[in-house]
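Sending over a structure as structure tokens; questions will come in a sec.
A protein chain is absent from this complex, but the other protein chains hold their places.
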Amino acid sequence: MSPTLRVAVIGAGRMGADHIQRLHHRISGAEVAAVVDIDEARANAAIAGIEGAVALTDAQAALDSPDVDALLIATPGFLHHDILLKALERDIPILCEKPLTPDAASSWEIVQAEAKLGRKRIQVGFMRRYDAEYAQLRALVAGGELGELLMLHHQHRNPDTPAGFTNEMLINDSVVHEFDAIRFFTNEEITSVQVRLGKATKNAPAGQHDPQHVLIETESGVLADVEIYVNALFGYEVATQASFETGIVSIGNDSGPYVRTAGKWGGNVTPGFEERFGAAYDTEIQAWVDAAAKGELGGPSAWDGYATAACCEAGVEAQRTGQKVAVKLNAKPSLYS
Amino acid sequence: MSPTLRVAVIGAGRMGADHIQRLHHRISGAEVAAVVDIDEARANAAIAGIEGAVALTDAQAALDSPDVDALLIATPGFLHHDILLKALERDIPILCEKPLTPDAASSWEIVQAEAKLGRKRIQVGFMRRYDAEYAQLRALVAGGELGELLMLHHQHRNPDTPAGFTNEMLINDSVVHEFDAIRFFTNEEITSVQVRLGKATKNAPAGQHDPQHVLIETESGVLADVEIYVNALFGYEVATQASFETGIVSIGNDSGPYVRTAGKWGGNVTPGFEERFGAAYDTEIQAWVDAAAKGELGGPSAWDGYATAACCEAGVEAQRTGQKVAVKLNAKPSLYS
Amino acid sequence: MSPTLRVAVIGAGRMGADHIQRLHHRISGAEVAAVVDIDEARANAAIAGIEGAVALTDAQAALDSPDVDALLIATPGFLHHDILLKALERDIPILCEKPLTPDAASSWEIVQAEAKLGRKRIQVGFMRRYDAEYAQLRALVAGGELGELLMLHHQHRNPDTPAGFTNEMLINDSVVHEFDAIRFFTNEEITSVQVRLGKATKNAPAGQHDPQHVLIETESGVLADVEIYVNALFGYEVATQASFETGIVSIGNDSGPYVRTAGKWGGNVTPGFEERFGAAYDTEIQAWVDAAAKGELGGPSAWDGYATAACCEAGVEAQRTGQKVAVKLNAKPSLYS
Partner (left out) sequence: MSPTLRVAVIGAGRMGADHIQRLHHRISGAEVAAVVDIDEARANAAIAGIEGAVALTDAQAALDSPDVDALLIATPGFLHHDILLKALERDIPILCEKPLTPDAASSWEIVQAEAKLGRKRIQVGFMRRYDAEYAQLRALVAGGELGELLMLHHQHRNPDTPAGFTNEMLINDSVVHEFDAIRFFTNEEITSVQVRLGKATKNAPAGQHDPQHVLIETESGVLADVEIYVNALFGYEVATQASFETGIVSIGNDSGPYVRTAGKWGGNVTPGFEERFGAAYDTEIQAWVDAAAKGELGGPSAWDGYATAACCEAGVEAQRTGQKVAVKLNAKPSLYS
């Protein structure tokens, strides 16, 4: 029997609890060894029914435990930096939910620490890369069957936003996925961001200007744009249309049972990201577990976390100023090339 | 200026009134010269606003008029036989709404009369042949790009039926279109019909067993089947899926604006045959007018009317007996080959 | 019999020839009385088979003819101004293919001349307004069932461009349709235009930067964007996705027979604008003929022609400068409100 990867999950909120269930019920070769949450009751609730798992309130305790082989970080982003540095010291495989850290400067520190360690230990939770359609679009770009990629049109629509979701979070929490997706499709860095604000929905909470139109350029001049619309009510929709030299590709179309009744044809819109990307999360975590077991971490790296953090900073400035803002990146350490 | 085809329309009911408006407003090169209806008020109403048109109560008066160049027959089917014979005597172009006549024997008399005349003067109103998708499917069969056609699956669904719609009319009024479509796609005659009766909807009027499953064979052994379902409530749907040796073709899919709202994606189902086949009616009538002007009538012929009448007779017997019933046809006069 | 509208068609090139055939073969209540082209052979060819039509080489001759009731102008745009002024003097119904004139200043002269005349005599050939889906999207905006319209994403893709198609023509000949469509959907004027130039296809002729991304704002702040891509090779595609407060609407989706063969599912892309908008042209011309017969011209007006000319001027400047350029309009004469 193969050795099982014993994972400590840091953070037992919505994403953390999801990952705990995933690791316990659907992922092969891994088990939940520990759950860390400052809310002890929440940590205890999260391990209910998971034989052998312990509930802790301090990440250091998990890092010190000889029963922990790997770390899955699902706390709020502002807590990532310190845990990441400690985990890099322990030199174990880490899956860090996005964002790597909330800003480019602190992300850069993580990149430098990992580069100094000299081996990739961090994978960032950009799970869309594990969605079959995203991978197929990237393969179409790389393969060249349709010529060069010229433009990308992204739509990112949520039914609504949780309490406390700020105007900056449209960029930092939502468009961040599109930044990574554009980098993933093109295999290029993003060079500038601009944000257009126009007519807004009355269904957004105070403080949010929703929707927004985000204009993005990449190194080779691919023009991308994102409609970010987070109080769209009708459901969840994440789609991309890509224009190539000899064709157009669309991903993220509706699917599922097709019904004709009461004068209408159609089906159900995906209600949220769990339904849309649940299988991608499973694939992501299984891939991370398999790679961690072999000591060969792949997937989105700390560099990807840093680069998207830089895009988000530029995006928030663009949102504030209305101007085109350049994205500036430090030189990429050789570990990531 | 080209001479205008002066058309007498016999019957000012729903179909007749539609055709009068069509001839007056949308068809080039024709005008409504006369409208005949035994209900004088209805005839008068039908010519309102059409300068130069006269209202008559007797078809013979229209046939006798020197101002009438052509006949469009839109009366109930049981009246067609006599008018057709008289119009053939007058030797003018005729568009006869389906059915040619209500039974194979009387249709055969029309075929013989026209064959004796020696020129095609009758076109039967199987307007689906003028729908672009129907023509494309026929072309795919004829062209052979997908190999031989092997099977046809037809769905014919109406939201509901008018008062007085009998169980036999499921065959005679609705499946008759599918009989002609199968003959049109395959360019073959139908050799047998069988009808399966199973679970029925509670939404059908008394006397109708709805839906029914009609099994059809053609000369070369193409197996077709039709779901005829005339109280389907949700809307109007007429579709065919064709299985070829190297591919599958579907026509009659939903289209139009695509909306995502309230958790659903989709669009509006076509409400009725006018919306689904309105353009085909326009094309049919324009083609008939153009051909009539040149004296070269094409389109579905009296033979097609006779052959489908024979299919309907077999279909009604099959409906009653549950058995496979052979379709028997007289030898085809050379006029139609 | 109703009187027939006797139309003189000015210009017997591609569009003119199409309209001549349309008027002769498919439009009810109109006939081609004259065709004017400086190329006499082309004019003669265009009237072949049209009884009663005369070929002329001078528009004035058509305007002077007592046998001409109405004018359809299908010459290159730079010739429109003079013919329009003369036709307004004659005070007859005019259908002028877009553009009204090539620039805002000369369009404004036409608007003023018509306003002085005091009745609408000019309809501009923005035929998309007669496409069923365009009308349905406008109705959805006006009706408010989906709340306020917030954003519009347009794609306008051609397989290729004719010889001599310049970079400015991407705006003046292609995006001009989108300018009008945005004005039609929103029932608002456009207030600014910006153009982004990024990675370009190698399949464009020298001098064209293709594709381009055009950013547009309307009076109420609706943000629109257009991917204009005129050497897209794969076929013709004109589509819009509209984001409302409670839903998303897409028009311009692919349709037609659906085939599965050789490992692929799908259908044929529309090859060109004739196939995509042929029915809209028929509807447009029939509506114009019907309105002209009653002396009640509706449809896109000279004001629409002027306003889109102003958008085009701003668009070409935006294309050159990369800056957001305001669209400035004179006050709208009361005739158009």
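Labels for the chains are A, B and C, by order of writing; each one numbers its residues from 1.
Note that in this section contacts are C-beta pairs under 8 Å (C-beta built on N, C-alpha and C of every residue); 3 or more make two chains touch, one makes a residue touch a chain.
The model shown is predicted, which means the values in this text are computed figures rather than measured ones.
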item	value
Which displayed chains the unshown chain touches	A, B, C
Per the touch definition above, residue among B:110, B:193 or B:222 touching the missing chain	B:222
Selected from C:52, C:76, C:162 or C:266 as touching the chain missing from the view	C:266
Option from B:41, B:105 or B:150 whose C-beta touches the chain left out	B:150
Contact partner of the left-out chain, one of B:11, B:29 or B:211	B:211
Option touching the unshown chain, where A:44, A:203 or A:246 are the choices	A:246
Contact set of subunit B toward the excluded chain (per top definition)	147-151, 153, 155, 157, 196, 198-203, 211, 213, 215, 217, 220-223, 225, 227, 229, 232-234, 237, 241, 243, 245-248
Subunit A residues touching the omitted chain (full complex)	1-2, 4, 24-29, 31, 50-52, 132-133, 136-137, 140, 146, 244, 246-251, 253, 255-262, 279, 286, 290
Sites on subunit C contacted by the missing partner chain, in the whole complex	233-235, 237, 254, 259-269, 271
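Here is the rule we go by: only the chains that are shown with their structure count from here on.
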item	value
Components of the interchain contact network lacking subunit B	one piece
Of all other chains, the one whose Cα centre sits farthest from subunit A	B
Chain centre separation (subunit B, subunit C; CA means) in Å	37
Rounded Å distance, subunit A centre to subunit B centre (Cα mean)	57
Two or more partner chains touched - positions in subunit B	259-262
